[in-house]
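For chain A:
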Amino acid sequence: MDVMLALALQGGQMCGVLLLAPLLLGFTRRLKARLLRRRGPPLLQPYRDLLKLVRKQVVLADNASWLFRGAPYVIFAATWVAAALVPTFAIGLTFSWIGDMIAVIALLGTARFLLALAGMDVGTSFGGIGSSREMLFASLAEPAMIMIVFTVALVAGSTQLSFVASFMHDNVSLRVSLGLAVAALAIVALAENARIPVDNPATHLELTMVHEAMVLEYGGRHLAMIELAAALKLLLYVSLVACIFLPWGLAATGSGAAAYAIGAALYLGKLAAGGFFMVLFETSIAKMRVFRVPQFLAAALMLGLLGTLLLFVSRSF
Partner candidate 1 sequence: MSGLWHKLALEPVTAVLMLPLAAAALLLLLPGYRLGARLNVAMALATFLAALGLLLQRPAVGGYLFVDDLNVVFVVLATFVGFTTSAFSASYIAHELSIGRLSPRYLRFYHAMYQILMFAMNLALLANNIGLMWVAIELATLTTVAMVGIYRTHEALEAAWKYFILGSVGIALALFGTILVYVAARPVVGEGQDAMVWTTLIDQAARFSPELMNVAFIFLMLGYGTKVGLAPLHAWLPDAHAEGPTPISAVLSGLLLNVALYAVLRFKMLLATNPAAIAPGPLMMTMGLISVVFAAFMLFRRRDIKRLFAYSSIEHMGIVTFAFGIGGALANFAGLLHMSMHSLTKSAIFFAVGHIAQAKGTQRLGAIRGLTESHPVLGWGLVLGVVAIAGLPPLGIFMSEFLIVSSTFARAPWLAIVLGLGLLLALGALMLRLSELAFGHPTGSTAPVKASYLPLYAHLALVLVAGLYLPQSLVTWLQSVARLLG
Partner candidate 2 sequence: MQVGIALWGVAVLLASAGVAALIASHRWARHVGYGLCLGACLGLMLASGHYLVLAPAPQSLHLPVGLPWTGAYFRLDPLAAYFLLVVNLGGAGASLFAIGYGRNEPQPARVLPFYPLFLAAMNLVVLADDAFGFLLAWELMSLASWALVVAHHHDPDNLRAGYIYILMASFGTLALLLAFGVLAASSGGYSFAEMRSASPAAPGLILLLALVGAGSKAGLVPLHVWLPLAHPAAPSHVSALMSGVMTKVAVYGFMRMVFDLNGAPAWWWSVLVITLAGISSLLGVLGALMQHDLKRLLAYHTVENIGIIFLGLGLALAFSAHALPAPAALALSAALFHVFNHSLFKSLLFFGSGAVLGATGERDMERLGGLIGRMPLTAFAFLTGAMAISALPPLNGFVSEWLTLQAILISPQLPSWALKLIVPAAGAMLALSAALAAACFVKAFGVTFLGRPRTAAAAAARETDRASLTAMLAAALLCLMAGVLPGPCLDALAPVVEALTGARMPPQSWLTALSLVPVAESRSSYNGLLVFVFVAAGTLLSIAVVYCVGSRAVRRGPAWDCGFPLVSPLSQYSADSFAQPIRRVFGRVVFQAREHVEMPPPGDARPARLTVTLKDLVWDGLYAPLAAGVVIAAERLNHLQFLTIRQYLSLVFVALVGLLLAVSIWT
Partner candidate 3 sequence: MDRHAFDVAHMLAGGLVLVSFMLLYQDRMFALLNVFAVHALVLSASIAWQAYIQGAEHLYVPAAIALLLKAVIIPIALRRIVIRLDIHRSIETVVGVGPTLFAGIALVALSMVVMLKATGASIDPLAREDLAFALSVVLLGLLMMVMRRNAVSQIVGFMSMENGLLLAATGAKGMPLVVEISIAFSVLVAFIVIGVFLFRIRERFDTVDVAALDSFRGERR
């Protein structure tokens, strides 16, 4: 009986993640408009966009190859599995042990790898610009992420997200290395999700766009898949921050329905808070020049490395 319950919970997590992602995107867009004194699109607008895109006819370039057509689905699936691995409302779900933090980062790496290749497939210079810059930012963001994982793993004694959350929940302690890790994670989250200081999700100006340049050639159902993947990635990062640094309210395995409900409610609150702080930060800063971003990300890498170094030197930091 409890196997069915466990499977149901895991299914619930995966579907929940899928459904909430566009909602978070809608919420951030609306909040941003509000902060800029605009009414902003309705909360459920992203759902309508996705449905519209799915129903539209796909226009493919003449020399688009099988990679171009197949990539969106694999990108979506990889991001979806990664997002499902991060605990949202409960820890220790049935399949939570199939991958740890490094696996999550690597899955996102696979998605990015395929997206960059898809960008270059059609052979226009836009795809080239997008892929080249994306890989530049990735070559600094990914090591920063691994350094953050090192810091957290050295503090919590494990790289498994469920164990990290339970450890952080039990012995709450303000540590210098964790502070550095949060700052670094914030920077990397902004870069990975192509938010304001690194890349402007709203514009289509060739010189500035990175993520958009890669998907310029996509349309219809393929574009829907990629947009959904991007939303899932945003959700993943917010739930990652919530799971590691705000672990309260996560239901332990096998606890009652009430605990799960509280967990879900608190998770929604965390999402809203995460979205709010991100939008607040975005509206308060202008977009950086492209070659300023590597220094921005290098700062994240240095923070992560410093955190790891401190923990290597002595456990107490």
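Just so it is clear, a residue touches a chain if its C-beta (ideal position, glycine included) is under 8 Å from a C-beta of that chain, and two chains touch if they have at least 3 such contacts; residues count from 1.
Inclusion criterion for the candidates: all candidates are chains of the complex that A comes from, given by their letters.
These figures come from a predicted structure and were not determined experimentally.
Here chain A appears alone, and the candidate among 1, 2 or 3 that touches it in the complex is 2.
Chain contact summary for the complex, chain A toward candidate 2: residues 54-63, 65-67, 73-74, 76-78, 80-81, 84, 95, 97-100, 102-103, 106-107, 109-110, 112-113, 116-117, 120-129, 131-133, 135-136, 138-143, 146-147, 150, 153-154, 157-160, 163, 206, 216-217, 220-221, 224-225, 290-291, 294, 301, 304-305, 308-309, 311-313, 315.
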